[in-house]
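Sharing a structure with you now.
Removed from the display is one protein chain of the complex; every other protein chain stays in position.
On to chain A.
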Amino acid sequence: MATSVREKQTVALKRMLNFNTPPLKNAAAEPVWKVLIYDRFGQDIISPLLSVKELRDMGITLHLLLHSDRDPIPDVPAIYFLMPTEENIDRICQDLRSQLYESYFLNFISAISRSKLEDIASAALAANAVCQVTKVFDQYLNFITLEDDMFILCHQNKELISYHAINRADIQDTDMEAIMDTIVDSLFCFFVTLGAVPIIRCPRGNAAEMVAVKLDKKLRENLRDARNSLFTGDSMTAGQFSFQRPLLVLADRNMDMATPLHHTWTYQALIHDVLDFHLNRVMMEEGAGTDPSQAGARPKKKTKKTYDLTAADTFWQKHKGSPFPEVAESVQEELDAYRAQEDEVKRLKSIMGLDGEDEGAISMLSDNTAKLTSAVSSLPELLEKKRLIDLHTNVATAVLDHIKSRKLDVYFEYEEKLMSKSTIDKSLLDVIGDPDAGTPEDKMRLFLIYYITAQQVPSETDLEQYRKALLNADCDLSPLNYIKQWKAFTKMASGPANYGNSGVKPMGLFSRVMNTGSQFVMEGVKNLVLKQHNLPVTRIVDNLMEMKSHPETDDYRYFDPKMLRGSESSIPRNKNPFQEAIVFVVGGGNYIEYQNLVDYAKSKPGRKVVYGCSELFNAAQFMKQLSQLGQK
C-alpha cells in the first residue's frame, strides 16, 4: 500500500467527478462545469475527503442532496453518486421524467442489481431520455475513510449494524443475515479499492467469524469469475500482489468491553469523548457564560460553531495522539511563533516608512522590497496559521473545561490502575461517593470497568454497597445487568482479557510550576504521563502479524480466498511475518484503540496497520446501547 486508503479513495472520487476519465494535470485547462447530486451516504463519503473549494476547482458548480427540491438546469451534465436503494432509484426515474439536466452520469456506491437497472431503463425509455444517460458505473466505494489509516462503514443508518443490533437477545436469523451482508459488502468494496486480496483470520464462535466466512466466500466467487474479476493483475504492481498480501484481522467487540468505556487522555480521543465529533467535524457552542449569578439577565446566546479537522492541518496531524498537556504547550508554542512572524511583518512597515526620505539608499530599498514581497506572499499562510491556532485554542479550552468540571484526570488514573491491576490507593466507593467528580455516567463507566477487569466477581454484599452508592449518585443501573450476562458468558468461553502492564506516574507539584507560564492554567489537573501499554486488540494483531504462538490466538481460523480448495484448517500456510495488517472490529470501535494501534505501528518500523470498525461510538453512546440491552 504505497498510497494510503484515503488517497486511493480520493483519487477514485476525483476520477468519478471528471466523468470517469483520469484528471488532467494541466493547470490552465478549460473549465467544464457540472452538477453533483448525492444522497446522504454519498455525502458522508465525500465530506471527509474533499472540501467545497476542491469541488469548485473541479468544476462542480452546485452540489445537492438527491431528495431535495431541484430546479431544472438545462445544458449541464449531472453526476449522481448514490446507493442503489429503492427510493433513490425512484427519484432518479422521476428526474429523468422531468428532464432536469442535459446528461446523466450515474455512479452507484455499491453494485446495483440487474432488476433495478431495468427499472431505470424503463423510466428512461418512457421519458425518451435514453441517450441522455451517458454512463453508468459501479464505484465500489461503500465505506468512509476518516484518516489515512482509519475507516468506518457508515454513519447514516448505523443503528442497523450497531453493537446493540448485533447482540440483541431477540434477534432473528434474517436480521442477522442482513446485517452481515451489509458489513461484508462494505468490506468487499474496501478491498476492491485497495486492490489486494487479504488473508483473513478471525476468532471462533462470534459475529466476527460469520463475517469472515461470508467475506471469504464473496472474494472467492469474484476471483473465480475470471472474466469479471475486479482484482486483475493490470491494476496492481507486481510487488504488491505476490509477496505483500495484507492480513485482515476480524475482531469482535465482545473480546474487549472495557476500552470503549475507558476515560482517555490523548487529544483526538478526548475530543471524541467530550465534544460532539463526527466525520472529522467538531460542533461546539461558543460564548457560554460561565457565571450563573446574573439571575435577572437573559442568558447569553450560545452560537454554534463547527470546525473541520482535516489532513491539511499540520498541527492536528502532529498532535492527534499526544497527551493533552503536551497539546496545550504546543498550542502556546505555535502562538508564540506566529506572533514573532507577525512582528517581523509589522517591522517592515516602519522601515519602509523611513526609507521614503533617504534617496541614496537604493540597495536598502531593494532588500526591503524583496522582504516585502516575501512577506506579502506569505500573508495567506500566516492567516491560515492564525485560523488553525484559534481553532485549536477554542477546542482545547472547551476540552479543558470539561476535564476540570468532571475531574476526568482522576478517573483516567484510577481506570489505568484498575486495568493494569496495580495497587489502588483510593477505594472505589470513595470515588463514586464524591459529589464533585464527574457526571453519573462517568461513575457508571468506572464501576463497569472495575466489574469487567476484576479477577473474581465481587461478592453480593459488596455489590449491594456499590449499587446503593451508584443509585445515590443517580446512575442508571441497566448496563450492569447486561455486563453481568456478558461476563458470565465470556468466563465460560475463555479467561478474562489481560490488559497488559501500564503505569501512570502523576507529576504533581513540579508540573504545576512548569505550567504556570502557559496560557492554559492547568492548576489542579494532574499532568499524567502515559507509559506505553497494549490493549487486547493490539496484542492480538501483534501475535498474528509476527506468527507468534499464543494461547489467545492459536485457535483463530484461517481463510485464504486465493486458495483453490476452501480448507478448514487453522494452520497458516504462510510462515513469514506480515508487514501490513487491517484490523476490523465488528460491533464498533473507537479512537482509543486506533491510537493504540498507531503507536504500535510506529514502534515497529515498516509495519502498516489500518483500523476499521462497523461504527464509531464514544463512551456515552456505548453506554446507551448497553442500557438498552440491559433493559430487555
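Going forward, a contact is a pair of C-beta atoms (placed from the backbone, for glycine too) under 8 Å apart; a residue touches a chain by one contact, two chains touch by 3 or more; residues count from 1.
By definition in this document, contacts and distances are computed from a predicted model.
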From "Large ribosomal subunit protein uL14m", "Syntaxin-18", "Ribosome production factor 1" or "Membrane magnesium transporter", the UniProt protein name for the chain not displayed is "Syntaxin-18"
Full-complex touch with the removed chain, picking from A:Asn20, A:Gln244, A:Ser420 or A:Gln465, is A:Asn20
Per the whole complex, from A:Asp71, A:Glu86, A:Asp170 or A:Glu460 the residue touching the absent chain is A:Asp71
In the whole complex, of A:Ser47, A:Asn88, A:Asn167 or A:Thr193, the residue touching the missing chain would be A:Thr193
Chain A residues touching the chain left out here are 8, 12, 15-16, 20, 22, 27-28, 30-31, 33, 35, 56, 59, 61-62, 64, 70-71, 73-76, 99, 102, 107, 111-112, 114, 117-118, 120-122, 124-125, 128-131, 133-140, 192-193, 195, 227-230, 232, 234-235, 362, 365-366, 369, 372-373, 376
